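The other protein chains are all here in position, but one chain of the complex has been omitted.
So that you can tell them apart, the chains are marked A and B in the order they are listed, and the count of residues begins at 1 in each.
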Amino acid sequence: MNSPIDTAAAPEPQRTIDIVNRSLKRRYRAERRFRFYGLAAIVLSLMFLALLFVSIVAKGYSAFWQTSIRLPIVFDPAVIQQDTLVNADYAALVREALFKKFPQVDGRQDKRQLTALMSSGSVYRLRDMVLKDPDLVGRGAEVWLLADDDVDMLIKGHFRRDLPEAERRVSDKQIAWIEQLESEGRLERRFNTTFLSAGDSREPELAGVWGAVSGSFFTLLITLSLSFPIGVAAAVYLEEFARKNRWTDLIEVNINNLAAVPSIVFGLLGLAVFLNFFGLPRSAPLVGGLVLTLMTLPTIIIASRSALKAVPPSIREAALGVGASKMQMVVHHVLPLALPGMLTGTIIGMARALGESAPLLMIGMVAFIVDIPKGFTDSATVLPVQIYLWSDSPERAFVERTSAAIMVLLAFLVVMNAGAIILRKKFERRW
Amino acid sequence: MKKAVVLSIVVALIAATAGMVQAQQRDSISIVGSSTVYPFATVVAEKFGKAGSFKSPKIESTGTGGGFKLFCGGVGVQHPDMSNASRAIKASEFETCQKNGVTDIVEVKIGYDGIVVANSQKAAGLKLTTKDIFLALAKDVPDPKGGEGLVANPYKTWKDVNPSLPDVKIEVLGPPPTSGTRDAFVELAMESGALKFEGLKKLSKEDGKKFQKVFSSIREDGAYVEAGENDNLIVQKLGANPNALGVFGFSFLDQNTDKIQGSFVDGNPPSFENIASGKYPLSRPLFFYVKKAHVGVIPGIKEYLAEFTSEKAWGKDGYLSEKGLIPLPEAERKQVGENVKALKTVTEVK
Partner (left out) sequence: MPPAYLLIALLGLSTAAYYFGRRKAFALSGRAEGAAKLHSRPTYHGALTALWCGIPALLIFGFWLVFENQVITHLVVKELPEAIRSLAPDRMNLVINDIRNIESGSFASQAAEPAIQAAADHYHRLRSISNHALAAVSIALLTAIAVLVRGRITAGLRARNQVEAILTVLLVACSTIAIFTTIGIILSVLYEAIRFFKVIPITQFLFGLDWSPQMAIRADQVGSSGAFGAVPVFLGTILISAIAMVVAVPIGLMSAIYLSEYAGKRLRAVAKPLIEVLAGIPTVVYGFFAALTVAPVIRDWGSRLGLDVASESALAAGLVMGIMIIPFVSSLSDDFINAVPQSLRDGAYSLGATRSETIRQVIVPAAIPGIIGGVLLAVSRAIGETMIVVMAAGLSANLTVNPLKAVTTVTVQIVTLLVGDQEFDSPKTLAAFALGLILFIVTLCLNVIALYVVRKYREQYE
């Protein structure tokens, strides 16, 4: 401490209180300055967060709405025979409806442009409708069908209409048709349920995050249920039970070192051990979870050990003093006090595990998977991988979907960590 | 004693689980390989899966080399059925395959991928020649003062390279040397550019290796920026920096015509038609490889091949061309299609 006594070497005798009083102004200034730095640091961090958040939301919110077009579809029995409900040419129904809507369109090129307004997914939508209700065949119905992603981008204003035609992906004719549909109330932006319920797709309008969310869920469930208990147990053993010797030093250095190993190397390890040696299935959340567990463990162990170190020795001595066994002392007294620090380690470690894609590359989870995983051994991908793959897709409509998927990931993060944050708050105390 | 018991149980458990190798089961196609073929293969896989008779294939984006490593690992459920590749299989890889029992491989050439050199719409469009590209990007170039030997690349601006080009700093964002795109770019643009010089042409006949080194060494003084393989990022960087040029796949130009423009190379703009007809010089073939032993055992392989090689997929107006794949000429398409139907295998690799 900058003890005021030090400055008391003045020639004439002074009362300490005078020296203190003289320095008070300076010390208070230092105090205010220090406090300001702290506040500034927090404001700065939160500002960065807000900046990132705003840029994500601004780009991504529009993905939750999707342009649809209402068409009068006639389920022509000549096209849909009862015995080929699955394989019927549903695309013909959409084409027919469009040509009837715009009878003036003629010529192969123009007709192609007209059908290009509709998403290729409308076929599956009609098929599902018919499979669900075979009585539709022979009747007509007004059906909302998804528009193509280029139409959607135009409606959302991501494509400018005033550019020369050659620089646009939507032609002048198409714009005219779209405007006609719009004025008839046949074109609308509706809530995008596909995005939240479907798996991956190469057509932006059909792509969804649910497959990746499920994959992340299964993967992180494994990671959390292994890494937290194992991490805490390892930390408790090393800090409370193990004798301090070369061996524990070795383990400690080892753990610190593992924290610095690049994540893709954990992928190599997973490939060698879990896939090649144990023969677990490729691309499975089970393996992903195990690899991420190994990656997160050092973080949790280091945080937990530091937390245990921070518990004052008097607590331990008191517990032992009233006759608790060592295990009882740890479980009943030390652990609850160290829990906030351990939970912080877990929160940060899991946040990283949720955002990590590099190690999953080696074990086959950076993949295009349409089907939604239903268990720990189904092929799956995870949210950060989905985000990465979409950010690398040429189609423009994936830009907003990338940001929207990031929003989903952040929501996932908040839900996942909410429990830990509440627990941490509850156990936090000063002594 | 107790420790010994615990230890032996742990060891036994590990040994036992190691035996699970046999226990895998797979009812869908598994594909690995190049990230360049990925956007095309996935379209086919999705259509194939949604048609409903089979599960959608799983397609991993591992890079061509990583893909072959997995593909050639052996025959069996745990090994992938197909590998996408942005280059033909290499002799050493073919050997590995043979050694591991993957003896019969079917090669499918699916089309061409154009490589474009583009800049922002905000800047003036460039008309380059391969000679300009070579002069701007090679590490060593023929002495501009007319000397015999090679000198370290002295050019700072495009105007230095060719007086008809604008006076802006040379800055090209392109793929790293680990990328197949870079390899093709070097071969197609740099090599033919180098051959425009008499001295280098002579060198190529006398000392192929040295010539190779000249045209494939790209300068490392900051004019060429190795920018990773995220082509979307390059597109956006071009938007932020109108002076820079980018090298990437045609499909990204196709999707972003409102932001960027492709430079003419040797007098031709990079358009779908020009690449298909071969007028635009920078394009390279894409492939995938199929394990014949898996056909008929893993459900759906034959049908997937049929879908991929159908006219509505890889044809001139097929859905793959909409995604930016340049189709093979009609005769070649027919030829490859027949080979695939007959499952004609690769017998030797150069």
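FYI, a residue touches a chain if its C-beta (ideal position, glycine included) is under 8 Å from a C-beta of that chain, and two chains touch if they have at least 3 such contacts.
Because the structure is a prediction, the values reported are computed rather than measured.
One chain is not depicted; across the entire complex it touches A, B. Between the chain not shown and the residues A:V130, A:A303 or A:A397, the one that touches is A:A303. Remark: the omitted chain is touched by one listed residue; of B:F54, B:Y112 or B:F308 this is B:F54. In the full complex, subunit B contacts the hidden chain through residues 2, 6, 9-10, 13, 16-17, 19-20, 22-28, 34-36, 53-55, 62-66, 68-69, 74-78, 85-87, 90-93, 96, 101, 171, 173, 176-180, 183, 187, 208-213, 216-218, 220, 222, 224-230, 233, 236-237, 240-241, 244, 293-294, 296-300, 350. Subunit A residues in contact with the hidden partner, per the touch definition given at the top, are 1-2, 4, 20, 27-28, 30-31, 34-35, 37-42, 44-46, 48-49, 52, 55-56, 229-231, 233-234, 236-238, 241-242, 249-266, 268-269, 271-273, 294, 297-299, 301-303, 305-307, 309-314, 325-327, 337, 340-341, 344-345, 347-348, 351-352, 354-355, 357-358, 361-362, 383-384, 387-388, 391, 402, 406, 409-410, 413-414, 417, 421, 425, 428, 430-431.
One rule holds in what follows: only the chains that are shown with their structure count from here on.
Subunit B has its Cα centroid 29 Å from the Cα centroid of subunit A. Per the touch definition, subunit B reaches subunit A in the complex via residues 17-24, 26, 28, 30, 32, 35, 38-39, 41-43, 45-46, 49-52, 55-56, 58-62, 78, 121, 229-233, 249, 251-252, 254-258, 317, 319, 323-324.
Only residues 86-87, 112, 120, 124, 159-160, 163, 166-169, 201-203, 275, 277-283, 361, 364, 366-371, 379, 389, 391-396, 399 of subunit A touch subunit B when the two sit together in their complex.
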